[in-house]
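A single protein chain has been omitted; all remaining protein chains appear in their positions.
Note that the chains take the letters A, B and C in the order they are written out, and that residue 1 is the start of every chain.
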Amino acid sequence: MRFASDNTSGAAPEVMAALVQANDGYDRSYGADAAMARVTDLVRGIFEAPDAVVHLVATGTAANALAIATHCPPWGAVFCHTHAHVAEDECNAPEFYSGAKLVLVPGDRGKMTPATLATALSQIGADGVHGVQRGMLSLTNVTEAGTVYTPAEIAALTARAKAHNLPCHLDGARFANALVATGATPAEMTWKAGIDVLSLGGTKNGCLGVEGVVLFNPDKAWELELRRKRGGHLFSKHRYLSAQMVAYLTDGLWLRLAAQANSMGQRLADGLRNRQAMVPEAHANMLFPEWDRGRHDRLEAAGAVYNRYPAPEGRERARLVASWSTTEADVDRFLAAF
Amino acid sequence: MRFASDNTSGAAPEVMAALVQANDGYDRSYGADAAMARVTDLVRGIFEAPDAVVHLVATGTAANALAIATHCPPWGAVFCHTHAHVAEDECNAPEFYSGAKLVLVPGDRGKMTPATLATALSQIGADGVHGVQRGMLSLTNVTEAGTVYTPAEIAALTARAKAHNLPCHLDGARFANALVATGATPAEMTWKAGIDVLSLGGTKNGCLGVEGVVLFNPDKAWELELRRKRGGHLFSKHRYLSAQMVAYLTDGLWLRLAAQANSMGQRLADGLRNRQAMVPEAHANMLFPEWDRGRHDRLEAAGAVYNRYPAPEGRERARLVASWSTTEADVDRFLAAF
Amino acid sequence: MRFASDNTSGAAPEVMAALVQANDGYDRSYGADAAMARVTDLVRGIFEAPDAVVHLVATGTAANALAIATHCPPWGAVFCHTHAHVAEDECNAPEFYSGAKLVLVPGDRGKMTPATLATALSQIGADGVHGVQRGMLSLTNVTEAGTVYTPAEIAALTARAKAHNLPCHLDGARFANALVATGATPAEMTWKAGIDVLSLGGTKNGCLGVEGVVLFNPDKAWELELRRKRGGHLFSKHRYLSAQMVAYLTDGLWLRLAAQANSMGQRLADGLRNRQAMVPEAHANMLFPEWDRGRHDRLEAAGAVYNRYPAPEGRERARLVASWSTTEADVDRFLAAF
Partner (left out) sequence: MRFASDNTSGAAPEVMAALVQANDGYDRSYGADAAMARVTDLVRGIFEAPDAVVHLVATGTAANALAIATHCPPWGAVFCHTHAHVAEDECNAPEFYSGAKLVLVPGDRGKMTPATLATALSQIGADGVHGVQRGMLSLTNVTEAGTVYTPAEIAALTARAKAHNLPCHLDGARFANALVATGATPAEMTWKAGIDVLSLGGTKNGCLGVEGVVLFNPDKAWELELRRKRGGHLFSKHRYLSAQMVAYLTDGLWLRLAAQANSMGQRLADGLRNRQAMVPEAHANMLFPEWDRGRHDRLEAAGAVYNRYPAPEGRERARLVASWSTTEADVDRFLAAF
């Protein structure tokens, strides 16, 4: 009954086995390891993007901050959702790396809309040199609210941004979960929908700690590499990042892990709804139901672990996150305790 | 015959076993894992420093940059050796994180002296608001030249710095190797010699990727934690950093690994000197002998892997680095090929 | 009929005369000029603050950015109004100098309220290391909407901030206008109301280009001086900044100039209201009336110069700013044309 976050679960056996295997003998350092070439091949194949470049880092914040800094000048505005991870959960890392300003775009259930984005775009850059200039778009999928953008929704947003020639970033800390939830292909969810750079999450979905920054246009690849080093994010024993990502992307493991997480998330949502709980729309592995404080306390007493947030009228909102390692038994025990 | 760097070798079996074991089940994220408490206990015990605080990151550049940024204001000068890793090999990461200026202090064989440091100290900060102010001292041990500072030498340098109230940092990417080379205790090499903050290297000496930033004065601990997060260096699945460091520091593993590396380095040095090669002073696991190009080519043809640098008179300098995984057979094969 | 901004008017004759006089002969550079000592004396006397330190710069953006950077760490949140000058009109200068994040606090007519500030304070810093920490409060008086905070209103806001130990900044680009509008003394409007650091505007109110950063607590004075130099804002021929500020603060010139500007602003507002125009609350020298596009065009054709902004229902909002040099004849010509 551990639903606090998908980052409280461990690494998938396949990933750990690959890591152990990668440990054998000597290997070249700083990204020149053989497995890194394999990572590039896998990414290019999976994304149907033969020119894409991928660089690996160990944390999602690093991936996002580097992606943003490489695409937005220090006097630029990054349009992101009010509750985006880059805005609320990264302690200014995007601003530190880029010098840019985050401009918050509202929208229900974690999603900006073409209309809210258009309003934000119209309010920035209209004042010449005095204000920040329109810089880039940064979307998150799965969103922080547990909802998912479809490729068509992403395309509608990037179209607004591209009307101003802005590059578009997708924070895909839960990218595999978004793919599974929508049935979209990696290409459909990214470059075919106008995404220029992707933070391709591995950590939350069965890796120990690895994220890819995927550049669909390779022009900025060297700059990103320099920024990665300057940020202290280039691994000397890089093989351990590569090995995780190879295992993750091989034979669809990443999608199988995400499918399990999403399936358990939906089982939880369905079970709670059947029990008359208020469960807002949730497309993937994360849900935010509400109930009264007493029930929360009883669930915790029964061994459930998850985050609680204040809600109106003496209620509290739960954040329940399923992961690749969540089992039906976990879910059912929770529902029984409920 | 892989002597290119200690970061081309893998992780020690004990470290990898601990990682595998840490993978079992759920654990709290972002440093709240149980193993992290164990890391703190180990560091405090080993360093005889009950108030010390340690934070973990995955790369040496991150450890150094965070240690420097936390102790030097943006208008400060960081006094470091001309060829320090922070000056030459970190692509401006220390400046990026701190805003400070690195002031290069010369000295033979990778070591500054009280005299060269005193000169540098006298040249900075004498011009009021116009120039940078004296900020901090950053030493490296083992040095980039493969030499080692003794605790007494460190104390003589920190005394110069402390006369100006400057905090003192030790880049200990090869800290264990320096301990083994000098026979000093961790406390003698650090706070007893005037060091305020240590980058405690694990990666090069048998870990996959983990470094500790050890603050002997805890006043700056929260600031360092915020800077770590803001730099994207806080691991969500932090247990994998903790597990490495616990294994590394338990039962003297770190010193045994370093002893093997140093011993193999000295075996190489002795063997080469016996064969009339010019091998400059080398105290630990890294040496920089010189010979003519033809011999370099023959060694490479025989399978030796190491870095080569231009040297005067048609010669070239080798960088040979032994690691915890270097065997006597490796060394002897190299000497035979030589 | 030049109402575009108070920065389109020139310098007051007394200020220009002082500048000419200061040009005579040699003087010490970089703030060691005799007139700077006089500036300090004047500020301390006028503000009843014998320990205050004042540093001069040439632009309001510099004053604000330096004040903020000196009081807010790079991982801090600066609470400011949604439409504050620091948020909308300084092209990221506060973020550039401080590394901090601006958190926007809403409120009608340019003013945050204790309630909106409390909400913002409660939303920041509750998430440990993951988000930015509460950093400082930055108010603006006269606000960007032309309204004025009373000392009591300021005190109510700083009390909220000080409950979290936050330093409080006042952007006083139009500080003299705020004093005149409220009848408050400089001390009542600042340190007696909880303000720690003030951007004391001169440029908009009859100087050529000079702003003071007034630190009521001198602990940060040297840091501010270093940041000023590092930002390129220390004048070598500093006497020209000092001379302006001495003239400005001597014999109440600053208040006389502001009184004229405010008086003309109110004459304009009264005249427009008498003519049935919709003129929102305006306490000082700046007003934002609305009328239809045709009338705007006719006023411009008649020679009126001011800024126009879109408004609902085919109307447009005017920004009309009176300055120390606005005359009754200017106002009456505008009203006649209206």
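One rule holds in what follows: a residue touches a chain if its C-beta (ideal position, glycine included) is under 8 Å from a C-beta of that chain, and two chains touch if they have at least 3 such contacts.
None of the values given here were measured: they were computed from a predicted structure.
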Filtering C:Arg28, C:Arg275 or C:Arg293 for touch with the omitted chain leaves C:Arg28
Out of C:Lys229, C:Arg267 or C:His283, the sole contact with the unshown chain comes from C:Lys229
Considering the complete complex, of B:Asp51, B:Asp127, B:Asp219 or B:Asp270, the missing chain is touched by B:Asp127
Those residues of subunit B that touch the unshown chain are 74-75, 88-92, 95-96, 99-102, 127, 129-132
Where subunit C meets the left-out chain, the residues are 2, 4-5, 7-11, 16, 19-20, 22-29, 57-66, 90-93, 96-97, 203-204, 208-209, 226, 229-237, 240, 305, 325
Had the left-out chain been drawn, it would touch subunit A at residues 30, 73-75, 129-130, 133, 223, 225-230, 234
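Keep in mind that, in the parts below, only the chains that are shown with their structure count from here on.
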Taking the mean of all protein C-alpha atoms as the centre, the chain whose own C-alpha mean lies closest is A
Computed over C-alpha atoms, the centroid farthest from that of subunit B is that of chain C
In whole angstrom, the CA-centroid distance of subunit A from subunit C equals 42
Whole-Å distance, C-alpha centre of subunit B to that of subunit C, is 50
Rounded to the nearest Å, the gap between Cα centres of subunit A and subunit B is 34
Residues in subunit C with touches to at least two other chains are numbered 74-75, 129-130
